[in-house]
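The complex appears here without one of its protein chains, the remainder shown in place.
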Amino acid sequence: MQERRNLPQMEVIQELLLPVTRTTMWMWIGFIVLGTILAAFAFAVAWMFYWGIGVTGLNRPGMWGFMIVDFVFWIGISHAGVMISAILRLTQAEWRRPVTRAAEVMTMFSLMTAMTLPFIHTGRPWRTAYWVFPYDFWRGIFPDVRSALVMDPSAVFTYLTGTILFIYITTVPDIATLRDRSTGWRKGLYRVLALGWQNDERQWMIQAATGFLLAALMLSIFVSVHSIVSWDFSFSLDPVWHTSVWAPYFVIGAVHSGVSAAVTLMVLMRWMFGFDKYIREEHFDAIGRLLVVVATAWVFFFMLDVFFALFNQDPRETAVMKMRFEQWPYTLMLVLIFVFGYFIPVPIWMFRKFRRNIKLMFWTSIMVNIGMWSERYWLVVPGLERKYEWTFDWNFYRPGIVEITIILGTFALVPFLFMCFSKIFPPVSIWEEKEGQNFLQEIKVGKASIPAIVREF
Amino acid sequence: MATVTGGHHVPEPSPVTRAWDYTPGQLVRDGLQRLRAKGQWYRISLIILAILTVIGIIALIVQAIASGWGDRENWGYVAVAFGYIMSTVAAAPCVCVAGRLTRAHWRRPIDRISEIWAAAMIVPAILFLLLMWTVPNTHGRPTIWFGWWAAPYLWDAILVLGLAFTGYALLYVSSIPDLAIARAQIEDGSANWLTRKAEGFFGTQSQWRVIERAVAYLGAFYVVMYIGTMTVIAADFIMSLIPGYKSAIFPAYFAISGFGGGVAVVVVTASIMRLWGGAEDYLGREQFFALAKIQLALGLLFAYFIWTDFVIPWYGRMPWEILQIRLLYFDSYLWYFVAAFALCFISPLVLLMWTKLRRGRVGPFIVSSGVLIGLLADRIRLFSSAFSDKDITEDRLHALPPVLHPGVLDWLIVIGAIAACIALVMLAMRLIPVPSIWEMTEGTRLRARRRFHNVEVTIIGKPDY
Amino acid sequence: MAHRWGMTIDLDLCTGCQACVVACQAENNIPINTEENFQQRRAIEWIRVERYWEGEFPNVKARYIPVPCMMCENAPCEPVCPVYASYHTDQGLNFQVYNRCIGTRYCSVNCHWHVRFFNFWEPKWPDSLKQQLNPLVAVRSRGVMEKCSFCIQRIDHAEQSAQLQGRDVKDGDFTTACAQACPTRAIVFGDLNNADSEVAKTVASTKRGYQLLADLGTNPAVVYLKKIDADPLPEDSKHKYFDSSQYTRVKETVAVG
Partner (left out) sequence: MRRRDFLKLVAASGAGAVVFTGCDLSQFGDGDPKREFQIQSAVDNPQDFALGRDLWYATAYPGIAGGSGLIVRVYEGRAKKVDGNPDYPLNMGRSTALEQSLVQELYHPDRIGGPLKLKGDRGSGSFSALSWGDAQNEFNSMITAGKGSTLLITGPVSGSEAAVVDQFTKAIGGQHVTYEPEERIVLREAMRRVFGSEHLPAFDLGNAQFLLNFGAEFLNDWISPVHLSIGYGAFRAGVGGKRGRYWHVGPQLSATAANADKWVYINPGTEGLVALSLAQVMTSQGLVDKGAASSIYNGISLDDYAPDKVASKAGISADQITEMAKAFAGAKPAIAMAGTSAAAHTNGLFNLTAVYALNYLVGSVGAKGGVMLNPDSPLPDVLPNMTGGTSYRDWKPIVDKIKSGGTKLVLVHDANPVYGLPPAIGLKDALGAGTKVVSFSNFLDETTTQADLVLPTLVTLEDWGLHVPDPGPGYPTVALQQPVVKPFVDAKSFVDLLIGAATTAGGSLPWKTNEELVRTVVGQLQQAGGGNITGVDDPKEYFVTVQGQGGWWDSNKAASAAPTAPAKPTNAAEPKFDGNGEYYLLPYPTNSLSYGENSHLPWLQALPEPISTNVWSTWVDVNTSTAKKLGVETGDIVKLTTSTGSVEVAVYMNPSAPTDVLLVPFGQGHVIFSRYAEKRGENPFAFIAAQTEAETGALAWAATKVSIKKANKKVRVPRLEGSVPAYQLEEFPIIEVEAAE
């Protein structure tokens, strides 16, 4: 499945360092457009800090809305990192190599973005950090660890720490490469960050062992993070939210949206940085296969969630489900979830020809994330709008302009930070690419030449 | 490293699967040899199993007559037998799909061992037909069928019987090349009736393509069918019989624990094949290592799913939720749950997390045997709490239902059903070569040893079909 | 024995006059609910009177129910708060510590009686109206959750006065603002653990008692007495219960700040 290509090492290094050494026109456009959106985002957040949560469209009992939905979405996107770098590393999937770095960086930035949202979404954000994180015990006040809202930041920050460590460990050899090829302030920066990397065997062994260990450790965090995010909802008694399937369902949904976002990112890197030689059709092919399985598992859990919410015919749940099925805009969202999240992309991904079509992969991956955003909205918001039998209080939530700006801002923030990152570090791991070149072999069976890889057994 | 267990001498594990170095001719000879040579122990165990089966059938009839036909709780342990077989025997064929999907080479000697268990699918199908009438219709109780016609009977039956049929189809289709080999190689007229069915297969390119596709699609279809069937069984035979129990993770848990059972069945079968089935050269460290990894992963999923099933009602604290977790976890079936949890999760975790144990063959065998016992405890926990006496039309649990511990007859029924399955598989081994000849042959072609810098490494080809 | 403050609300007596609502607002410094507050569906009424329809003209009834905080014994709002802002006092009351509240609003999400109100905006009073504010009750800033406190300032006051007199609090020493205002005595407040109190007697003797969402097992301290329907609507009066197929969602323009 992996085609073997022999590229000179120097060429690999030069080409993969392109974003660091040159700023293409697309990058300029990106910086300017995203920067503009971010300015609006910053203004919206400042506006909300100044006036309070009143500027949103939240109400009683619809106390959570767009920002929480978006939080869940970005946490979901962050799951691409571990899925690709850790799981595929552990299962020795060769096609992971060009994607790991980008996916991990996307994880890091989407986690940061995601955590911003619940933070600014509290009533008194200036006190949130102070109260939620027990960094100061002199008053004898502890956060309540029974609350999912305490588990949540703990899990997310552990994940973030792990991700940053992981990125760092796997970037050290590349930083050393940069150190050897740069001058000025960059040289100083890279020298400090490279930790004296000298490419000797002991260093490589430590690096590899740490990488594997971190990958294994992060697997458990990977599952816990989105499980706990789901518990933010299912620990409450709200009809439809209070369901045991949400933890795995959120995790698998996160992988679905995260891996799709990784596809989007791969295509964008091809287009923006010209990485066509490194991010190739067969990578899309492989990731497409993975997505078919993931998407199907996700649909299975989705169906479980829907079926067993209707199962007991409990009027409390039925009221929410009815609204979800029959009322605008949830009907539209349901269509988006099914059609964009599954029924358009998956049949397309079934075919090898389509999996190797970059444009098609780009649009299907975008589609999946539209569907998945809708899914999070569909899951989170209706539960509050039809909360229990208080038909008198049943309400309708619609986001305010501030919320919409903030959400747009998060979509600008992650790519913006990613571009900043790629101005300093190579977005595709150079050493892994070189290692991969060595691992790829060919085998002759009869007349055919079949791609092969080096294996322990 | 020699390991001694229970007085038996267990041969030292070979570092690699020796059969990779066999020539194709050797592989064919070896395969046909195993088809023919069945020793005395084979016969004796078959007889014992047959006797157990008959006793089981008698116990079933006695139970039914003695306790009356009408009450659901009398059928609790028939349901346990059904559920247990569904989550072990019926899950075993899924293992081959995992390997084929990832195109792993370790799968080649394992595939047939997992598929052959499809031969026993008639047993759960029969048990299902017996059980079906104890399940009430969907009127006035929670159901996923929303008043479909003939629900749940027709649809459950379609799924279970369809699964059995798919299993047989998968087994047959994936054995066609081997049967063709047997047809071609056995000239003394001892070729069995099944080989004659493979008459049309001559190994042309298009035939191979058809076989490969058919195996892949049937396998995938089997897995999908299996998950669907387990979901429906979980809903119709367990969840809807416990008022207020509507844990949406439960069907997934039921299916995942079934997969765990399937892997365990395959590991145990592989160990036995290695010791007494003459497949020692085929089943090396590679196979057990890979299966143990899956076993470990499924053990973790087992715990994860059971945790979510537990923690949500625990946090909810609503009265019926408290009763529900008391019924399933704490009060009534505490020890069954402890046994299941220890054997299906803790033992895989603490044993298999060590690479040394994972790479050996004793570790996986012990863990898998434990998983099989643990699963039995778990299925007793689930089906007993579902089949014990209570008003299932209530919307919620209002009191703990009585406990349904197994009696002698119950054990005889369960053991009889299991024995029937094993007997069927042993009979099938007379017809179909285990491990598969053609897959092994293909595997030997896609491997090579090559010098890489200073060391010699194995290269594995991954054809892009 | 510790007090268990509780309330009985006789729905057969409630006339929906909402004197309790204003009494509560006067007692507890509840911000003025402006038109925008209502349009944004963020009005704060620690006790609110809900009106439920039954039937349709001409066979129609409207029924009222006043809803204060239920003061659950086993309150869902408590364990979800990350900072213990929502907690249980030793008198069995659910409390909101405004100082600690950071406004995650999880308690409100997990309060199924919808009696937790969030200060979406900074509450504002014209200077002169500030003269009316009750000095015993904190004024809540924006960003914090607030809710019915069973007039804790009155409880504390009564307990301290009683203690100074060297006795226990008696039934009738004090009552909540809503119960005090209620013209029909539909709302009665007292100590459920005191067998001689009016609420305890009512709870013990009534056959009409029920708790709202009692099936959640939180054991609310507010006991409702069922409404007596002497002349029920004809059985076939259409649109008796909620049926989503019968209404279209009200599409009104959104007013968001």
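Order as written gives the chain letters A, B and C; numbering starts at 1 within each chain.
Assume a contact is a pair of C-beta atoms (placed from the backbone, for glycine too) under 8 Å apart; a residue touches a chain by one contact, two chains touch by 3 or more.
Here the structure is a predicted model, which means the values were calculated and not measured.
Considering the complete complex, the chain that is not shown touches A, C.
When the full complex is taken into account, the listed residue touching the unshown chain is C:I65, out of C:I65, C:C148 or C:A200. The omitted chain makes contact with just one of the residues A:F73, A:W349 or A:W390: A:W390.
Looking at subunit C, the residues touching the absent chain are 10-13, 15-19, 21-23, 25-27, 32-39, 41, 43, 45, 48-58, 60-65, 84, 87, 89-90, 93, 95, 97-100, 126-138, 149, 152-153, 156-157, 160, 163-164, 177, 180-186, 208, 210, 212, 224, 226-232, 239-244, 247-255.
Panel shows subunit A; residues 139-141, 315-316, 319, 388-396 of it touch the chain omitted from the view.
We adopt the following convention: only the chains that are shown with their structure count from here on.
Averaging C-alpha coordinates per chain places the centre of subunit B 56 Å away from that of subunit C.
Residue positions of subunit B touching 2 or more other chains, listed in rising order: 315, 318.
Under the contact definition stated at the top, the residues of subunit A that touch 2 or more other chains are 235, 237. The part of subunit C that touches subunit A in the complex is made up of residues 40-43, 50-52, 76, 79-84, 100-106, 108-110, 112-114, 117-122, 141-145, 213, 216, 242, 244-245, 249, 254, 256-257. Across the complex, subunit C is touched by residues 315, 317-320, 322, 396 of subunit B. Interface of subunit A with subunit C (complex): residues 51-64, 118, 121-125, 127-128, 131-132, 141-144, 146-150, 232, 235-238, 319, 322-323, 326-328, 384, 387-393, 395-396, 398, 400-401.
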